[in-house]
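Down below is the structure, laid out as structure tokens.
Complex shown without one protein chain; remaining protein chains in place.
In order of appearance the chains are A, B and C, and numbering begins at 1 in each one.
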Amino acid sequence: MITILDTLTILAVSAGTLFFIAGTVGLLRFPDVLTRLHALTKVDNLGLGLVVLGLLPHASGLLGALKLVSVWLLALISGAIVTQLIARAIR
Amino acid sequence: MNSATLFGLCSAALVGLGLFGLIVRPEPLRKILAFNLLGSGVFLFFGVVARRGAAAGLGADPVPQALVITGIVVSFSATALAVALVLRLRKLTDEVTSGLGAASKAQEDGDHS
Amino acid sequence: MTLNEPDMHNTANAPAHRISSAFARSAGFLAFWLILTGLSAADIPAGILAAAIASWTSLLLLPPGRQKLHPILLVRMLMRFLHQSIVAGFDTAWRALDPRLPLRPGVKIYRPESPAGTTRSAFCTMASLQPGLLPSGFNKDGDLIIHCLDVSWPVAQQLAGEEARFLQALGRVESHG
Partner (left out) sequence: MTIPFAFDIGTAMLLIAVGGWMMVAQGTMVAVIIFVVYGLLMAIAWVRLSAVDVALTEAAIGSGITGMLLLSAAARLRQTEVTSTLPSFPIRLLSGVLCAAITSGLAVVVLLPADVAPTLAPMAMANLPETGLGNPVAGVLFAFRALDTLLEKVVLLLALLGVWSLAPDRLWGGVPALDSYAPPNDILVFFAQVLPPFGIVFAIYMTWTGASNPGGAFQGGTVLAVMWLLVMMAGVVRAPPISCLRLRWLLVAGPVLFLMVGLAGFALAAGFLAYPAGYAKPLIVVVEIGLALSIGATLGLLAAGPPERNHQP
């Protein structure tokens, strides 16, 4: 039986996957490394965020949900910083 | 065919690839990479043995797993030593080819005595 | 140690301030520990030890500045930031999937208001998740080099607004210099 929460999970995780695909398409289509960095960080952050959002209803309690969110936050911040490092290095 | 057999075949292929790279690639750092590929193939083979030994409510036999963990750490230390050797060798070769070798060697010997 | 934060004109921190920020950081790290382990009494002593070591390291690496954070402004800024990172994701995904590939990539220069050091780096990190922008280091004059997906975008205007909000939330007074 599919509940409302399950529907939310399916929708959000599928949307997240779509964004990962869009990010990969950008990675292949964009003309140079700097523009590819845009595709990689911005689109994939949103994709990961949607996957995390979709998994939240299945987390074990509040702390489990916070664990998922902190995975996303750590990926977000390290992605934001490492992109700048790569951009600086290749500019 | 199950997952364990599949990864077993995968590990066989990786061992072959790593060995081939180790023999054929001439650059030292590429040899180190090939050695790591070969090693990870062997570790994966252990993982398959562990998975097939699943018993007593465990997903995999813990003894090969522990051996692999030890193996990964030892393989890292071997890699670090090999990289240091390659870098030192390259430095010495550069000194010799640029004619500085004799001077720096004399200085080192002076410090030594 | 070569640390650039806190501000140069603020060398002597009041001990009370140091202690309060030590407690705040320890509480934060303890919360992180609880997120990792879940609530279990057996793990709490190790968690307190971990939080103490982490906040000691944190104070060593990043001594507290004297700025007074505005919680409401901070939350509003974070909400705005979240919203913008979603917009950025949609924007870039749309550009990637559009068959015409609508890109006008280029570089723009922005002179940041925030003081050099941790504050400016934090601002750059925020800016790197803004739609279409990617800070890629500084030029010789200390100006920020921004790589943009679309150079027709009013980058300087957008960033100036963001930076003003950012500095307000940190409780810093804007100083033009």
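Rule of thumb we're sticking to: a contact is a pair of C-beta atoms (placed from the backbone, for glycine too) under 8 Å apart; a residue touches a chain by one contact, two chains touch by 3 or more.
All figures in this text were calculated on a predicted structure; none of them were measured in a lab.
K.L.:
I'd like the shown chains that the missing chain touches, ordered by label.
P.N.:
The chain that is not shown touches these displayed chains: A, B, C.
K.L.:
If you put the missing chain back, which residues of chain A would it touch?
P.N.:
Residues in contact with the chain left out: 74, 77-78, 81-82, 84-85, 88.
K.L.:
If you put the missing chain back, which residues of chain C would it touch?
P.N.:
Residues touching the hidden chain, for chain C, are 1-5, 25, 29, 32-33, 36-37, 43, 46, 49-51, 53-55, 57-58, 61-62, 116-118, 120-122, 124-125.
K.L.:
Go through chain B and note every residue touching the omitted chain.
P.N.:
Listed in rising order, the touching residues are 2-21, 23-27, 29-30, 32-34, 36-37, 40-41, 43-45, 47-63, 65-70, 72-81, 83-88, 90, 94, 104, 107-108, 111-112.
Methods note: only the chains that are shown with their structure count from here on.
K.L.:
For chain A versus chain C, what separation do you get between their C-alpha means, in angstrom?
P.N.:
So the centroids are 19 Å from each other.
K.L.:
Could you give the separation in Å between the centres of chain B and chain C, each centre being the mean of its C-alpha atoms?
P.N.:
Their C-alpha centroids are separated by 40 Å.
K.L.:
Taking the mean of the CA coordinates per chain, how far is chain A from chain B in Å?
P.N.:
Those two chain centres are 33 Å apart.
K.L.:
Please output the residue numbers of chain C that touch at least 2 other chains, ranges allowed.
P.N.:
Counting only residues that touch two or more other chains, chain C contributes none.
K.L.:
Quick one: in the complex, what on chain A touches chain C?
P.N.:
Against chain C, chain A makes touches at 19, 22-23, 25-26, 29-32, 34-35, 37-39, 41-43, 45-47, 49, 60-61, 63-64, 66-67, 70, 76-77, 80-81, 83-84, 87-88, 91.
K.L.:
Under the definition above, what is the set of chain C residues touching chain A in their complex?
P.N.:
Interface residues on the chain C side: 32, 34-36, 38-39, 85-86, 88-93, 95-97, 101, 103, 105, 124-126, 128-129, 131-132, 134-137, 145, 147, 149.
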